[in-house]
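Heads up, one of the protein chains got dropped from this complex, but the rest are sitting where they should.
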Amino acid sequence: MRRLMKALKGLWSLAVGLRITAVELIKPQITVHYPRKEVDNLATYRGHIELVPQDEDPGTPRCIMCWRCVDICPSRCITLRMHVQGEETGRAADPGLRLSPDVQVPYSQHLAPPPDRIVRVLDGYRLNYSLCSLCGLCVQSCPVDAIRFTGNAYLVGTTRQTFDIDLLARLQQRAASTAAARGAARAA
Amino acid sequence: MGHDVNEKLTGDFYTKHFAPALSEDGDTLILNIGPQHPATHGVLRVVVELDGEYIRKSEPVLGYIHRMHEQMGEVKTYPQYLPNMGRVDYLHALAWNWAYVGAVEKLMGITVPPRAEYIRVITCELNRISSHLLWWGAYLLDLGGFTPILYGFADRERILDILQIVTGSRLTYCYFRFGGVVTDVTDEFIALTRQFCRDFTQRLPMYRDLVTGNMILRGRCEDIGVLSPEMARRYGATGPVLRGSGVAYDVRRFEPYSVYDRLAFDIPTGQAGDAMDRYEVRMAEMAQSVRIIEQALEALPAGDVVSPDLPERVIPPKGEIYFAVEGARGKIGVYLLSDGTAKPYRLKLRSPSFSNLSLFAELAQGTLLADAISIMGSLDLVIPEIDR
Amino acid sequence: MIAQLTAWLMHPLGHMIAALAAIMAFVGVNGLVLVYMERKVAGFIQRRPGPYEVGPQGLLQPVADAGKLISKQLATPEGADRLMFWAAPILSMAPVVICFLPIPFSPLLTGMDVNLGLLLILAFSGLNSLALCLAGWGSNNKYSLLGAARAVAQAVAYEIPLLLSVLAVAFQTGSLNLSVIAQEQTRGLLSWNVFTHPLAFFIFFVASVAETNRSPFDLPEAESELTAGFHTEYSGMGFGLFFLAEYSYMVIVCAVATALFLGGWDGPVLPGIWWFLAKVFGLIFVMMWFRWTFPRVRFDQLLNICWKWLIPLGLLNLVVTALMIKLVR
Amino acid sequence: MNPLVLFHLAALLLLGLGLYGITRRRSLVGMLIAVELMLNGAGLALVASARLTPAADELGQLGALLVMGLAAAEATLVLAIILVVAKRWGTSDSATISSLRG
Partner (left out) sequence: MEEMVASAAYGLYLALIVAGGLAAVRCHNLVRALIGLIMTLFGVAGMYFLMAAPFLALMQILIYVGAVSVLIFFAIMLTRAPGGEAGHESLRPRMGLRELLSVASGLLPAVILAGIVAGYAPPALPLKSEVPLARLGQFLTGPYVLAFELISVVLVVAMAGAVLLGFERRKGQ
């Protein structure tokens, strides 16, 4: 008799389960159907990094070429090229490991480095996104807030080159296009 | 026309390991479960010797996704190692974050501002719920129930949304820093977390009705893989696996770190130590995590989220340190040996899944194949954590 | 011409050939419909849309799936017995057509009005377990072998309660002809056998879920234990045929359940065929609902349910039915 | 030709094949298969004799049915025996189990 009761109770538990799935069956869907609709919470998403332009000049990055981002990056995905104004040849980033304790900076509390008397020019700033683990150490360690995250969640590509992003070119392109847009707006 | 499948074994070290048993009795079958198998949730391989469907002997084979996390700790500077911690156990990344950050803080004597401590508690517990929810769904998947994982994901997705607000990512968080956390929580975060806690408390009975009370699930879990407290101790099992056997050991209570000693929570335990007890413990733990989060939200003080007197460079003094936190799977320990340079001299990670997996061979002995799958599921293994 | 055609159709042989052709078409279309239905039911239960992209509301998804299956390479695993390996899916599919013959879709629409229709279905559906055996054995794969062993034990065990529950109804009607049994139940809702034999219906339905290897009794293909059980090694249409056979058997058992217990084509207003199909698809929906709700039982539990519950209950039901018939007469 | 003879010849064919198989097969399972062949021949002969001669029809049919029941019982028992034999001697080869020493 006890076993019979137990079996009946078990059957009842199955019926309860069926009731729940039946209720869920008629509830509205909760998935976001991607190509037609996109999720709306990308504002806080942190995709790959980009360079921040100077306030007065949208075509020039804020970067002061202190190399901190290059040095802190755990996967060495940032490549920086620069030259000092007046010098003939540019200096490429040291291809070897730059993990000496003298140059690594954890994150700077936004302390500006000592003023530079020489003028440095940024020649190139590339991000190899396929190596990046989005840890955010570079953004934090930047003393002048020259790097920020993008909300770019939909980056796809078929070749590795797609993920080797020239951030400097990206910044200049964007500046040019906004300028053009502004010009067009003014003309209109 | 080779039908004697045993004879066809090419036989690597592990399968040959089983071969002597074959010669004395031709009735057994050696089966490789994995490295690619739906039930191992990752690249774990288990070699089992089957007598009919009964497991006579089994042995887990590790190393299929060894990524040298410990070695990487020795070639990277202290802050550079941070993103690794989100990838050892991707399901409870923040606990690993915490274990490593906490170890370095302890070694360097950095004090963490109280607001950061509370934020750590809130995010870590949210992460714990999301980890348990995923385990819940995956375990049901092991047992052949397809739908629960999607219900679990619906709730888990909300946690990921909430955690994305502060951490910016959805799975492999790299949020904790030496002396605090990266970003402060926003009002939106607090409101959403409160809302989630309320909703989730109401969702738990649905889980109970759909699955926990289900006769079929109880039949698959009860009296399966009974783990005695003595055996759990012998293998160094921790977390819900240990608590399911009735040992109320929780790092948050017995070696309190952060502000856990100021928060009230129960340590759910089981009695029999079977798969059902481990299951119930995890379900109860989710409710406890909600309780902790609610308290922490109430008590959240104002202030900095990163210690203001942080040294410019993270170079700990010579010395060694061990720091442990309670992860979703058990005790996560980080042992650091510093020689006073910018990189650790030695970094040892104690991962709970490794100890819990070592139970498997003994637990599975003599059980049915289906039970072994159930046992493996109830241990809640995260394979990358085993091969660190 | 038309007269000739009708005359040919009236001839039993012509009738049967026409019926076979119609059944083959039905089986094919039915496979597509059920694939779509299963995925939609799963989707809605899990609160997602299910197939959505191919065609309006994803209606062409099963066609795309079929196209994919057909165009795939048929790989034979190394060391497999080629003959058995490829005979198995065909052997699984072939009896399906015969099993459809005696099913009365409406008073007139029956492939072959045989006196022993029920026995015919039971006899030929038994071939399926043999096909699973061959598939498991011929694959030269341990998972397949385990799946085959499970399939056989399960099929043999659950055939008994299935027979017992069917016999109770056959006792009452005194016929094994499905049309006659369905005809008996057309005297109003209460004459449906499900009300006179609720226990038999329950046993029949549970046993048929097990016989068709559907969740929660889908042990032969338990993917979390045996990857895919007996059809682990099958690719392309080899797998497709097993798949089609599984869905066809679902229709067959549900149609038999409808004819035996749910009044067959009985229903108001609409023509009988629509009622019959509605009932069949209702039962199939319940099977799908089961699949997306329950976890899988363990093998010994599966056999315990059969030997300790269903068979004693079936025997009890049979004895009580026999007694009742004796008393009433 | 006389239909009765035709059916009987088919039955005899089965008997012959069964006898040939039982002497030629070495494994017990193979022998079981051969025995089933012979039993089938018997059933066929019974039914044919009953259906095509004035003999009682039911006799033949029920006789064949009983043969089938017998075959099922026999298969069950032989299966169990084969399992025991295979367990004890590690093979189902009839030659190796000729001794009764156990």
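Lettered A, B, C and D in written order, each chain numbered from 1.
In this section, a contact is a pair of C-beta atoms (placed from the backbone, for glycine too) under 8 Å apart; a residue touches a chain by one contact, two chains touch by 3 or more.
Because the structure is a prediction, the values reported are computed rather than measured.
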From C:L176, C:I203 or C:L241, residue that would touch the chain that is not displayed: C:L176
Among C:E38, C:D65, C:E159 or C:D266, the residue in touch with the chain that has been omitted: C:E159
Chain not shown: contacting residue from C:C133, C:A222 or C:L283: C:C133
Touching the absent chain when the full complex is considered, from C:L119, C:L199, C:L277 or C:M324: C:L119
Missing-partner contacts on chain D, residue numbers: 2-10, 12-21, 23-30, 32-34, 36-37, 40, 43-44, 47-48, 51-54, 57-58, 61-62, 64-66, 68-84, 86-88, 90-93
Touching residues on chain C - with respect to the absent chain: 81, 83-84, 87, 114-116, 119-120, 122-124, 126-127, 129-130, 133-134, 137-138, 145, 148-149, 152, 155-156, 159, 174, 176
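Note that only the chains that are shown with their structure count from here on.
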Gap in Å, rounded to a whole number, between the CA centres of chain C and chain A: 54
Chain B, residues touching no fewer than two other chains: 147, 151, 154, 210-211, 214, 216
Junction residues of chain C, two or more chains touched: 45-48, 292-294
Chain A residues touching chain C - in the complex, by the definition given at the top: 7, 14, 17-18, 20-22, 24-31, 33
Chain A partner contacts - residues on chain C that touch it in the complex: 41, 43-49, 52, 289-290, 292-294, 309
Contact set on chain B toward chain C in their complex: 1-3, 5, 8, 29, 31, 37-39, 50, 53, 140-147, 150-151, 154, 210-211, 214, 216-217, 219-220, 368-371, 373
